[in-house]
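Sending over a structure as structure tokens; questions will come in a sec.
Just one protein chain is left out here, and the rest sit where they should.
To keep things simple, chains are lettered A, B and C as they appear, and every chain counts its residues starting from 1.
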Amino acid sequence: MQSTIIFCREPINIPPPPLRSLEIGSILEFHGLVRELEGGRKLSGLFYEAHEPMARKRLEFHLSALQAAHPVDSVEFIHRLDWVPVGEASLYIRVCSSHRAEGLLFLSELVVLLKQDVPIWKLENAPGS
Amino acid sequence: MQSTIIFCREPINIPPPPLRSLEIGSILEFHGLVRELEGGRKLSGLFYEAHEPMARKRLEFHLSALQAAHPVDSVEFIHRLDWVPVGEASLYIRVCSSHRAEGLLFLSELVVLLKQDVPIWKLENAPGS
Amino acid sequence: MELTVLAFAHARETFGFSSREVICDPGDTPREILERLVPGADTRHLAVAVDSEYHSLDAPVGDARELALIPPVSGG
Partner (left out) sequence: MELTVLAFAHARETFGFSSREVICDPGDTPREILERLVPGADTRHLAVAVDSEYHSLDAPVGDARELALIPPVSGG
């Protein structure tokens, strides 16, 4: 499996898919966007913060475990940090695999694991603001 | 829910996402590509055929049922017909929803239902060839 | 009455046509109509649709305009 983990501080720039063989039959993409309403309050955006080296390590660990359970050909994980305005993506994940079943399980479990123990936080306000 | 069902005979042209509100938090995209190997044989492509009016009716039925189970904001379903070369997409589905959970269930169940009773067929050779 | 019979995918090979106009009665069933068209044709894995709705092989076609022969689907 080829895996890429990117943290960026600008709008997410989606690279062309890494179609590494003619056996890729499924490409799944997930865009997580910042929503206007969070807990009933109207927001203009969210501030994302991470312990980057640790987040990368946790993600690498989860990607390996998921690969053992649901083998895929490639996964690209991009998380935007700092201020993300409402309507823009904070998260982008693309999973390429031979069959969609593995890709769907890989993707959906990855998002669950991300929210479980990967040190990334969203804050309603930028620190110190 | 806004739903679009398109059958095309050229490479799939993905429209911009219909972001109808600032409450969309999840965009899921699925591209189904034609793979080179099918049942051990090497192909250069597949020929897709449909009973279009009936396929549309079946899809509309399934979309309504899925919407009752997993409410989403919009779904776009595009199926390419006729000859689709290896490596190109025969199917594209995009689901926009507030939360990813509904979107993932909607998308994964839609593909299962598509393969269950929607009158679309893939053939190794074009009819009459 | 006149009915258009459409044969898709592998059903086209089984039945030897893609579209055929037939004369039938509202009381005829798809199985009877197919048996007249191609005696002894294999209908074991075949579903049929009448005016774009799935239909029993053994229920009268009524005032249908179209009978579609639907082999196992494989879209996606």
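The rule is simple: a residue touches a chain if its C-beta (ideal position, glycine included) is under 8 Å from a C-beta of that chain, and two chains touch if they have at least 3 such contacts.
Note that the structure is a prediction, hence the values are computed from the model and not measured.
Of the chains that are displayed, which are in contact with the missing one across the whole complex?
Contacts of the omitted chain with visible chains: A.
Of the residues A:E49, A:E88 or A:E109, which one touches the chain left out of the display?
Only one of A:E49, A:E88 or A:E109 touches the chain omitted from view, namely A:E49.
Sort through A:L28, A:V72, A:V95 or A:I120 and give me the one touching the missing partner chain.
A:I120
Pick out the residues on chain A that sit against the missing chain.
That gives, for chain A, the contact residues 32, 48-51, 53-55, 57, 79, 90-91, 111, 114-123, 127.
Note that in this section only the chains that are shown with their structure count from here on.
Taking touch as defined above, what minimum step count separates chain A and chain C?
Steps on the shortest route: 2.
Report the chain whose mean Cα position is at the greatest distance from that of chain C.
A
Quick one: report the Å distance separating chain A from chain C, using the average Cα coordinate of each chain.
The mean C-alpha positions of chain A and chain C differ by 49 Å.
Please work out the Cα centroid separation of chain B and chain C, and write it as a whole number of Å.
26
Just curious, how far off is chain B from chain A if you go by their C-alpha centres, in Å?
23
In chain B, what residues contact two or more other chains?
32, 111
Note the residues in chain C that touch 2 or more other chains, in rising order.
Within chain C, no residue contacts more than one other chain.
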